[in-house]
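All protein chains but one are shown at their positions in the complex.
Think of it as A, B and C in the order they're written, each chain with its own count starting at 1.
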Amino acid sequence: MEHNVTTHGYVGNKDALVKRLRRTEGQVRGIQRMVEDDTYCMDILTQVSATTKALESVALLLLEDHLSHCVADATRQGGAVADEKIREVSAAIARLVRS
Amino acid sequence: MEHNVTTHGYVGNKDALVKRLRRTEGQVRGIQRMVEDDTYCMDILTQVSATTKALESVALLLLEDHLSHCVADATRQGGAVADEKIREVSAAIARLVRS
Amino acid sequence: MEHNVTTHGYVGNKDALVKRLRRTEGQVRGIQRMVEDDTYCMDILTQVSATTKALESVALLLLEDHLSHCVADATRQGGAVADEKIREVSAAIARLVRS
Partner (left out) sequence: MEHNVTTHGYVGNKDALVKRLRRTEGQVRGIQRMVEDDTYCMDILTQVSATTKALESVALLLLEDHLSHCVADATRQGGAVADEKIREVSAAIARLVRS
């Protein structure tokens, strides 16, 4: 595989990420069915919390890969490139913490 | 409409809930495609945060319906039934706040 | 103690709440000292996360008391009073989930 500027940090975890996202998609479909089948609201809520946690894990995995690759590369370049990457990832972390 | 044990709080919002969950399912599928297409990690993260927020809205809608119906019914009965419902919904809120 | 409309749900837990809040105040003061003493950032962050969790516990305790008393009283009255209380507590839960 050729490494170039379009190669992102999560490339090595791509299969794991897609697999997790497929499971998450299944969880969301499961919640739909629960609503359609008039499942007790508290049981649906438990599933929604589990799915939110699964999405958070995906986000944390993406973030760690991004820090080890894209941000690490940028800090080695230093200067404005590094500053910009740090600002960008900090904003993403803030969105995540607040969501 | 006959009120019985299988009628849940969200019944009036069922269509709205299913519609939102279908959109959320689409969002999760979109994130999968972004990963498969090597989209820039920060853009994927933005989508993950948006999807998490969408799921939280579903949870809050379910919770409000549950409070207006199931919990309200239980508190009108009072006693152990009411206590049990309050404990149950409080645990669900705690899970949601911590997820 | 006279029970009247200004008696809130958390009255029975007042001492426990004040005690927890005093401990939380101490935690915040501890974080200040850590910053002043140039403690390693990651160790400060661990303390900030612990303090946030402590505040969340206070919020969940207040919420459970509010549901068992104020909301339960309102739902027994029914009508607009109940609707208004449910809307109010749902908004507070939403703020908490999103904070």
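Quick notes
Here is the rule we use: a residue touches a chain if its C-beta (ideal position, glycine included) is under 8 Å from a C-beta of that chain, and two chains touch if they have at least 3 such contacts.
In this text the structure is predicted, and so the values were computed from the model without any measurement.
Residues of chain C that touch the chain left out of the display are 6-11, 14, 17-18, 21-22, 24-25, 28-29, 31-32, 35-36, 38-42, 44-46, 48-49, 51-53, 55-56, 58-59, 62-63, 65-66, 70, 88-89, 92, 95-96, 99. Chain A residues in contact with the hidden partner, per the touch definition given at the top, are 56, 59-60, 63-64, 67-68, 71-72, 75-76, 78, 82-83, 86-87, 89-90, 93-94, 96-98.
Convention: only the chains that are shown with their structure count from here on.
Here the CA centre of chain B is 22 Å from the CA centre of chain C.
Multi-chain contact residues of chain C (touching two or more other chains) are listed as 98.
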